[in-house]
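Complex shown without one protein chain; remaining protein chains in place.
We call the chains A and B, going by the order they appear; numbering starts again at 1 in every chain.
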Amino acid sequence: MNLSRISMQLLTLGILLAGAGSAYGIPAFARKYGLPCSACHEAWPMLNNFGQTFKDNGYQLGNDRDAPIYQDPGYWPIMFRTTPLWHRESNNRQAIDKVPGDPSSGLVESSVTTSGFDEGGIDAITAGTLYNNISFFIQPFFGNNNVTLAQAWARFDNVLGSHWLNVKMGRFELDEPISQERMLTLNNTGGLYYNYFFTPQGDDNFFQGIGFPQLGVEVLGRSDDDSTRYSVAVVTNSNGQSGLPSSNRYDLYANFNQSFEAPWFGRQQVGVYGFFGESPTYFLTSNGNPIPGTGQGNRGFYRMGAYGHWYVNKLDFYTFYLHGQDNVFLGNSVGSNHPELLPAGAVSPRWNGGFVEGHYNPTPRWIVLGKYELTRMSRQANPGIRDNAGNLDTWTVGYRWYPIMSPRAGLAWTQEFSRVTNAGAAPLSGRDDSRSSFLMGFDFDF
Amino acid sequence: MRRTFKFEAVIFASLLLCSGAGIAQESHVGNLTGNARRGKALYQRYCIFCHGPQGDGQGESAPYLDPKPRDFTKAVFKCRSTPSGTLPLDSDLYNTISRGVHASGMPSWKPLLKQERTDLVAYIKTFSPLFTEEKPGMPIVIPPEPPDTAESIQRGAGLFQSMNCWSCHGKDGRGHGPSAATLTDSKGYPITPFDFTSGSRFKCGETNQDMFRDLETGLDGSPMPSFADAMTADQRWDVVHYIRTLNLHNSSKKNSKLKAVMKAQ
Partner (left out) sequence: MKLKSVFVLVVIVVLAVCVALFPRGAGAADANASIKGVVKFEGAAPKLTRIDMSQDPACAKGHSSPPTSEEVVVGGSGGLANVVVYVSDGLTAHDFQVPQQPAVLEQKGCQYKPHVLALQAGQKLDVINSDETTHNIHPIPNNNREWNMTQPHGMHLEQTFAREEVSILVKCNVHPWMRGYIAVFKHPYFAVSDKNGDFELKNLPPGTYTITAWQEKLGTKTQKVTVGAGEGKTVEFSFK
């Protein structure tokens, strides 16, 4: 982890910056209310407490500018975001042919580096209120030569006149402990929350992590000043894939947090969360081909943990812990109808992980950040899997500068450096495989 | 000998300190003390785009807002618990920040910590030298509310007429009185009187106590005057009771009181 030892190597192929999900600030809201980005965002896209309360209240400030009928007809609740950037990726141990073009020359491990200008895809978000206490959010994403629907949901806010009952339905980001949709980093190497997407080696669980948008219903409640919050989501167990590809079961996600004011330091928040579900281990087939939606042999899994958000004046820290376990059949990719196929000594894999992310935010126009994250398998699914398979360590440092932040639009300049090390993952030598990434670019939000 | 000089030195030093040179503005709300330096950082994050970097209400968003953001340099505020023409208490400014202002672009800033809101009050006071030159007015005392009887409502209806409330607010309280179209705030921008039929989203709070206070202090910076000397406290309560009956969104229980009053007339 010595900064001076930076060696630029190649990123493994196929991972574009969009992979983990996108992040945004929404200038359409700034335009609607005349507030600057910094009113709701610590440093966009990261939300501060005022912005989080606005979001929890169904994107309503509670003054007369909420209602669509008061809006200038020229106002559109739509924003666009694009991130043109330059980055350099390197991978220190990649398997390549000794003689390029000649597969018979044998594989060697070598470092590979790529760099150049790139883009991070375009987010287009339309969000706001259809009516008093009915809010919506639609987020198509244009990138990866594709258009996907990242989120599309509607919500009844303040049901029965109470902040304690808000009902959301559609495809939505879970009420994550720490939002990875609003992460401050753009790079795909250390700049995402690995724990939100982690699946152990050899595991074919349909569920791929709390970082994916899910399809279902969420009930969220909060106290008046957002200091106490709970959310419970019941989602279909397809990991957010539409078309009912999984089995007719439902997963449950719950999140609870409480914040309090510490004299001299500021707001502190602690919380606990859990995702509990069942995934199919085999499907009905027709001529040997699995039929989507007919998942059988559902077996259980969970992800759970605790987290905190700590403020010391202009410094703030996220701390996050996750403990995960998948059923032995899921962990070994074996249908529960063929227990004899389980390898000797098969068990349910378990792991722990977490991260610490710190920010220094001296003015609304500057934020410096650093993150360290790790995962550790505490028990592999079977003895044939290397003990440290899947373990990773990653760290990121970077900063964002916001020269333009008006109630109309925003521009940020960012530089990030990150490194992820996968234990024993080098393809040939079995040594640790490291990838590092240096990224700089602009973040345009309109 | 030494003791004498020390006495003079102490006096001199205290005079220097009392001259106010270099003392940061402070605010006191409850048992919290606000600090203007911290408030400045918060102001630049949250407030500056409407209220402007000089606190004069000329922020970047101001041309698109109606009503206009408050000009702090004039130290004239609508929502106070002090008499007309006097400075507000720190807690008045704190309450306005926390509650927000209905029918305006000013949101409720309750998600900010209590300490943060108190710091903002301290910083806002630095925009006008009047806060260092003058003390806030004597806060008014809101007496206990008498019962909301039909007689009280009837008296209130009479006062609504004789005090000329109807000339701005209209005979039915809709805000379309004969003078309404001519009204401007103290900056010269058109301003409309409150429409009592629409409910209780008054600018300075929704309760009867808030209404009573508005009548007694007036809303400085607007055409709404103070009735502190024009009516007794009981008469002000009568007007409050009458105004409540004008709300067309009232429950039927409340409206039956109005029917009783109308019958009596």
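In this section, contacts are C-beta pairs under 8 Å (C-beta built on N, C-alpha and C of every residue); 3 or more make two chains touch, one makes a residue touch a chain.
Computed from a prediction, not measured in an experiment: that's the story for all the values here.
S.K.: When the whole complex is taken into account, which chains on show are touched by the absent chain?
M.R.: B
S.K.: Identify the residue among B:Asn164, B:Thr192 or B:Gln209 that touches the chain left out of the display.
M.R.: Looking across B:Asn164, B:Thr192 or B:Gln209, the contact with the absent chain belongs to B:Asn164.
S.K.: If I consider the whole complex, including the chain that's not displayed, which of B:Ser179, B:Ser198 or B:Asn250 touches that chain?
M.R.: B:Ser179
S.K.: Pick out the residues on chain B that sit against the missing chain.
M.R.: So the residues of chain B touching the unseen chain are 1, 4-5, 8, 74, 76, 84-86, 130, 162-164, 167-168, 178-179, 182-183, 186, 218, 220-231.
Assume only the chains that are shown with their structure count from here on.
S.K.: State, to the nearest whole Å, the distance from the C-alpha centre of chain A to the C-alpha centre of chain B.
M.R.: Once rounded, the distance between the two centres reads 45 Å.
S.K.: Would you pull the chain B residues touching chain A in the complex into a rising list?
M.R.: Spelled out, the residues of chain B in touch with chain A are 41, 44-46, 48-50, 59-62, 64-65, 100-115.
S.K.: Flag every residue of chain A that touches chain B in the complex, lowest number first.
M.R.: Going through chain A, the ones touching chain B are 33-36, 38-39, 49-50, 52-54, 61-65, 224-226, 261, 263, 266-267, 363-364, 406-407.
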